[in-house]
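Accompanying notes for the structure given below.
Omission of a single protein chain aside, the complex is shown with its protein chains in their original locations.
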Amino acid sequence: MGDRLVEFQEEVRAFAEVRDWQRFHTPKNLAMALAGEVGELLAEFQWLTPEESGRVMGDPDAGGRVAAEIGDVVVYLVRLADVLGVDLVDVARAKLADSAKRYPVGWQPASIRGEVV
Amino acid sequence: MGDRLVEFQEEVRAFAEVRDWQRFHTPKNLAMALAGEVGELLAEFQWLTPEESGRVMGDPDAGGRVAAEIGDVVVYLVRLADVLGVDLVDVARAKLADSAKRYPVGWQPASIRGEVV
Amino acid sequence: MGDRLVEFQEEVRAFAEVRDWQRFHTPKNLAMALAGEVGELLAEFQWLTPEESGRVMGDPDAGGRVAAEIGDVVVYLVRLADVLGVDLVDVARAKLADSAKRYPVGWQPASIRGEVV
Partner (left out) sequence: MGDRLVEFQEEVRAFAEVRDWQRFHTPKNLAMALAGEVGELLAEFQWLTPEESGRVMGDPDAGGRVAAEIGDVVVYLVRLADVLGVDLVDVARAKLADSAKRYPVGWQPASIRGEVV
């Protein structure tokens, strides 16, 4: 209640069930679908400089495509989590806590920079 | 408030800022990091049959690895959304609404099955 | 001479140079483009059963799409190797030799099956 992600997860589940698509939604297939959508998201950034990528949402066309691709990624990620019985925020928080230990504040190796997890 | 995903997004932002990692967190780089983590998630499923993939969370080792990889995916996805100023649930809901129009209940082509978006 | 892959690599290089696209073809960008194309290839298989995937080339439409996506993957992989100065067969042969040591004939763990590298 108040958790928009859980509410949305239920919407995606209902969407799949009313179409009888559960049989296609194995974790294996959903992981592939997720990866396919992430590939489309990558394609939006592949020829941009880092600086251009930082301004992408200011371009109506490219920004709209990026938002749409991220939307696709979220739909499959939420569906995968639902099928697996995984809470997305819980598993992410656990990994962020791990990273906080592995990369204490002040640590800055030359070869791994910007790692969040 | 009450939105766990937004709360978590703020935690990830603080994690990055206190380490001064914003300079690495361009949308381009974060999209790559997201894709790299999705690749690790795929690897957990690649040799499993569809049926085995459906039972993966019942195996403590494999299930733990899957949860951890999903956690990594969420961390980078949340960070990417934050940097872009995109609301993950909003963009996903927009795509699900599109799909509901494109794939009305009852529609079932042979060649595209299980598409959510 | 007689090496079709090297000949093709030279064709891709000429294609890029005559269009003055070298400036876009950093290893980072080409790795992203490769990943984007692999994502499209995945999408061809995501809803297929393992058995259906084994018959995909017998379907003119799906088979043609799969061949085209693999073609895209090869183009970017060849271009990436060219820019990096890596010989694709040499690096692959080195990894296969590693795998032959790691997975001696007869070895068959329950949890890792079908690994080539």
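Letters are used for the chains, namely A, B and C, taken in the order the chains are written, and counting of residues starts over at 1 for each.
Quick note on the criterion: a contact is a pair of C-beta atoms (placed from the backbone, for glycine too) under 8 Å apart; a residue touches a chain by one contact, two chains touch by 3 or more.
Computed from a predicted model, the values in this text were never measured in an experiment.
Although it is not drawn, the missing chain touches A, B, C when the whole complex is taken into account. Residues 1-5, 8, 11-12, 15-16, 18-19, 21, 23-29, 31-35, 37-39, 41-42, 44-45, 48-51, 53-54, 56-57, 66-68, 70-81, 83-86, 88-89, 91-96, 99-100, 103, 105, 107-108, 113-114, 116-117 are the ones on subunit C that touch the missing chain.
Seen across the whole complex, the unshown chain contacts subunit A at 28, 31-32, 35, 46-47, 49-50, 61-62, 111-115. Annotation for subunit B: contacts to the undisplayed chain at residues 24, 29, 32-33, 35-40, 42-43, 45-47.
The rule is short, and it goes like this: only the chains that are shown with their structure count from here on.
Measuring from the averaged C-alpha position of subunit A to that of subunit B gives a distance of 2 Å. Within subunit C, residues 32, 35, 46-47 each touch two or more of the remaining chains.
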